[in-house]
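Only one structure is covered here, and it is reproduced in the block below.
One chain of protein is taken out of this complex; the other chains stay put.
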Amino acid sequence: MLMCIVDVSLEARNEPAMISRAGSRWGLVLIALSLAGCGKEARTLTADLPQTPPHGRDDPRIPKYQNNAYQIAQGGRYFGWYGCGDCHAAGASGVLDLGDGRWRHGSSFDQVYRVIAHGHPGELAHYGDRIPTEQLWQVTAYVRNLPQVPTDKRRRQDHDAQGEPTGGTWSGAKR
Amino acid sequence: MRRGLAFLLLLGGCAGQQTPLAPGGEQAASLFTLFGLMMAVTSVFYVLVLGFLGWAAWRARGHWSRGAAPVVEPDDVGLSRSLVVWAALIIAGLFLLVGGSFVAERALASARAREALQVSVTGHQWWWRIQYRDPATGAVVETANELHLPVGRTARIELGAADVIHSFWVPNLSGKLDMIPGRANSVDITPRQLGWFRGQCAEFCGAQHAHMAFSVKVDTPAEFAAWLAAQARPAATPADAAAARGQRVVVGGQCAMCHVIRGTAAGGRAGPDLTHIGSRRTLAAGTLVNTRGGMQGWIAHPQAIKPGTMMPPVALDPADADAVSRYLESLK
Amino acid sequence: MSTAPDPVAAAAAAYTDQLASVWSDAPGLWGFLTTVNHKRIAARYILAVVALMFLAGMLALDMRLQLSQPNLNRMDPQLYNESFSLHGSTMLFLVSVPVMEAMAIWLVPLMLGQRNLAFPRLGAFSFWLYLGGVLMLWVPHELGITPDLGWFEYPPLSGPTYSPGHRADIWAQMITFTEVAALAASVNIVATILKMRPPGMTLARMPLFLWAMLITSLMTMVALPAVMLVTSMLIADRLVSTHFFVPAGGGDPVLFQHLFWFFGHPEVYIIFIPATGFVTAIVETFSRRSVFGHTALVLSVISIAVLAFGLWVHHMFAVGLPRLGNDFYTAASMAIAVPAGVQIFCWIATIWSGRPRFATPLLWVAGFIMTFVIGGLSGIMTASAPLDLQLTDTYFIVAHLHYVLIGGAIFPLLGAFCYWYPKATGRMMSERWGVIAFLLIVGGFNLGFFPMHVLGLEGMPRRVYTYGPEMGWGTLNLVATIGSTIAILGGLVFVANAFLSQWWGRPAGANPWGGATLEWAAPSPPPPHNFDHTPVVDSLTPMWTAGGTLNVMDGLGLEKREVLITSVIDAVPQYRQKSPEPSLWPLIAGLAVTMMFVGSIFTPWAIVWGAIPIAASLTMWFWPQRERRPSGPMRGRLR
Partner (left out) sequence: MTDAIATRRVGSLSGLPESAEGARHLVWWGNIGFMMIEGTGFVLAAGVYLYLRSQSHGWPTAGAHLPDLMWSTIFTVGLVLSELPNLWVLKCARTQNTRGVRIGTLVMTLIGVALAGLRWMELQHLNAPWYESAYGSVVWMLMVLHTSHVVTDLGDTGVQSAWLFTHAIGDDQFADVEDNANYWTFVVLAWLPIYFMIYWLPRLG
């Protein structure tokens, strides 16, 4: 329980909206959040399938992805496999840099989801129907979490996944 | 010798497709002989130990329950001498076993010098990517979860890992060897017996470590060449309307993001190569028998079959699902 | 009392009461939290271990039920992976090593005729840290954040990419916890055995259990830093992005395996060698003769300890290291069969040439020999590098490790429990239920785990949560499940026997078995100060050569706690050391270290800020109690 409270307090730091809304009911929220905090570590392998995209900013399914380390990590792997990492790499600049915390089309979950699914220009516009819905949820959760990931941690994770395929290429296991 | 040992160990499925006790390869055969030597030597020592213990207990059978006055520092000249004999016996037994190990090691190492068929196998989280070199064009021929080897010829399997540590193990043919990111391991296999064998990952690699198996078919050299030539060819064009519809769904839909079907626009590299999926014996790395029903089930609900697998569920309406399975089965 | 109280007896009783009051703790919870009494600390360890053994046993039963038939879905892979990780980590880090230390913490002072360990507060601190380690693993388990990567957690699977969240960190910090506790305990035991032996107990007259504990503690002090270093490196890789285990950055995943197994193999001997001490003590007492080949046994224990550090690579034969290296490790791994064989010979020869009385402790030794030798011989098979390529990571290894750990360490532990239970509680355990528990446990264990040898030879890999029906492993797995259930049932009978005998057992008196070593000179249960006077030793078996009256020396302090310090080789009395009073600071220091370890999972800064409360609590712990300074610039003004 201690860990979850510490976990939540760290998390609350980077969600300003949560603190202002809590106001006087801080104790109650803290306990509720500490339970949610444990959700961060839950690892439900067979996630129930949200066949539909998120409807609005407060879709109840969002925390199950945005606040779950496993779902974010899965999003990261598909982010690599689907080739998103080719353009949105760690060192990308300008609009391609997903880690700078600036969102041109809005930072809420459903807005980022819509950009990934339908916002890409030209022949990349097919992600909406070429990537299964659950994977879009996971990739969205990963992308929205990127600003919290320090650059050296992201580089370290990219080094670990160097042997993995990216989009249409696979350069072979690093031997 | 094998039947004797099998009987000794009261084995049920020893003649199975995944056991070191039914060697079908040169390497597994020398290890099986070494195992026989080990069983013999260790059984002798165990019988001796139990014998001494039983004898010691039987000698005092008269008064097992009554305590007696203790004897301090009795002279044990006889026992000291027998201790030296016992230690010598152990050392002799060990020399026998260490010698046997070195002989077996040399037998395994001798394959290193032979000209060998180059195959590269890469471990992914929870399936095997297998690549041959097409003898005609030199291009890489990729398949997955099914390894074909020509009988009698040594194959040098280059082992790599794309994500975490796995371990390549076909017990009927040879010992296992780990697949470690950043390390160039290779194992030599010289099959002697035709037929199907089964290999399984032997290093814990995450949620679906239990369902990371692969089939091994030892063919005659002619069969092997025919099989490799078939694998090198691009995918067959769909013969009937249903298969054509299936191809449109696969190539235009979600499958193409992760799978490649040579000869079509599907070019994703994240998942196994499906160019000749129809010719494979199993699906999902040895989890399902390759049938159309199995194929549809795996596409619609992979999490039910392999909970935690990275294969996403692809929701298709029944007609498309049926067409897709017909098309994939047609890719012999 | 018809006759007038005998004045001499009255004076002796007053002397004992005075000593008992000086050495006893405060009553109630405060006494419980501040005690430095080695017996109370050892009792806590053992109670925690029994509870954890039950919990980990239930996990094992869960896994056996899941594997009893093909394709069962009683557990999904995530739950199964959590179960075997928790089972392995708990049994090795939280049960086996601590229980051997607990037996040492309880027994070493008694066997030395001493009143307490060398560093009593360090003993208390090591328990509180161990308890922190237990909570560190089991509280997250209750919260559903159980580590799920096995008891070894190889990177890259345990790296930042393939193991998101904090599960791997929880495992890594639990290890740092329990290893600091184990290191503290071993320093304590080494100092006690080297510097606090009774007058006359030269190294040549030291019973084998003390040799075993001395060597185990020295091994601990050299092996455990390796696992603490490697888990800290893993946490650094996960939290501050160091590149120890990632090939792309110049690191190497095999480095983790080298460091882990450099600790891993000595650790299993750290668990086994104390058991040789138990077996020797039991065999000596129940064969009614001093053990045959005492010197051979001591040399065997020493050579096992030295060899243990030279053969860790036999856990890595399938990694693909150079073949010549593997052959060297084959020879080194097989060489350990010589000292082990010598030990087995000496024990059987003692029974053979004595007049053995097969009470439950000697039954357990017989069970140990029958079971452990199978484990030792299967170990010889896996020691061969080529053959290990077929055997490693299969159920053959699961069978081997259980035969050498349960057969080689837990059976002697259960025998030791029956043997020293009367000393600890003053009552005998029931022989009838002891034999029933023995038959159930040894029979169930062999029925459960011998088929696993065959399963491994039939190609069943380790750590698989299920298997297909076509593999033909169903029947043997069912037999294994039935056997394991019987063994656990036997375990419950044993614990029930131990628990109920505290009230229903026959009163035991000081030396119910006619033992030879000094702990049988103390009353049962021993008072807080163990011995009224300091016994003098003149042989390996003091109680037998004392002939009814034990030579003792008095003169240790009566008003304050004192222990005798003697020379290392010949145990010549040197001086009387003041023994620390009970104190809460070890508990507070333990809490401070717990805070630091828990915090360091979330932010490396926790180590920096966490160090301040630790420094403060350690300062108060070691703050000497002496009067203020009478003269000079800083004299007493601070009062």
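Letters are used for the chains, namely A, B and C, taken in the order the chains are written, and counting of residues starts over at 1 for each.
Just so it is clear, a contact is a pair of C-beta atoms (placed from the backbone, for glycine too) under 8 Å apart; a residue touches a chain by one contact, two chains touch by 3 or more.
Everything numeric in this text was worked out from a predicted model, so none of it was measured.
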For the full complex, contacts between the hidden chain and the displayed ones involve A, C
From C:Ala124, C:Met428, C:Ile441 or C:Ala521, the answer for touching the chain not displayed is C:Ala521
The listed residue (C:Gly31, C:Pro70, C:Pro225 or C:Gly443) that touches the chain absent from the view is C:Pro225
The one residue from C:Gln69, C:Thr202, C:Thr425 or C:Asn551 touching the chain left out of view is C:Asn551
Touch with the missing chain holds, among C:Leu72, C:Val139 or C:Leu194, for C:Leu194
Had the left-out chain been drawn, it would touch chain A at residues 152-153, 155-156
On chain C, the omitted chain is touched by residues 118-119, 122, 183, 186-188, 190-191, 194-196, 199, 221-222, 224-226, 228-229, 233, 236-237, 240-244, 246, 249-252, 255, 258-259, 262, 509-511, 520-523, 532-536, 543, 546, 548-556, 562, 564-565, 567, 573-578, 615, 619, 623-624, 626-630, 633-634, 638
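Keep this in mind: only the chains that are shown with their structure count from here on.
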Contact graph of the chains (line, ring, star, complete, other): complete
When A-C and B-C are ranked by contacting C-beta pairs, first place goes to B-C
CA centroids of chain B and chain C: separation to the nearest Å works out as 37
Whole-angstrom distance, CA centroid of chain A to CA centroid of chain C, is 45
Multi-partner residues in chain A (2 or more other chains touched) are 45-46, 161, 174
Multi-chain touching residues of chain B, meaning two or more other chains, are 163, 181-183, 207, 307-308
Counting only contacts in the complex, chain B reaches chain C at residues 9-14, 16, 18-21, 28, 30-31, 34-35, 38, 42, 45-46, 49-50, 52-53, 55-57, 59-60, 63-74, 76, 79-80, 82-83, 86-87, 90-91, 94, 97-98, 100-102, 104-105, 108-109, 125, 159, 163-165, 167, 169, 171, 174-178, 180-183, 185, 198, 200-210, 287, 307-308
As the complex stands, chain C meets chain A at residues 76-78, 139-140, 143-145, 148, 156, 159-162, 164-167, 170, 237, 241, 243, 246-249, 598-599, 601-603
Per the touch rule above, chain A residues touching chain C in the complex are 1-4, 6-7, 10, 38, 40-46, 69-70, 72-73, 76, 150, 152-153, 155-157, 159-162, 174
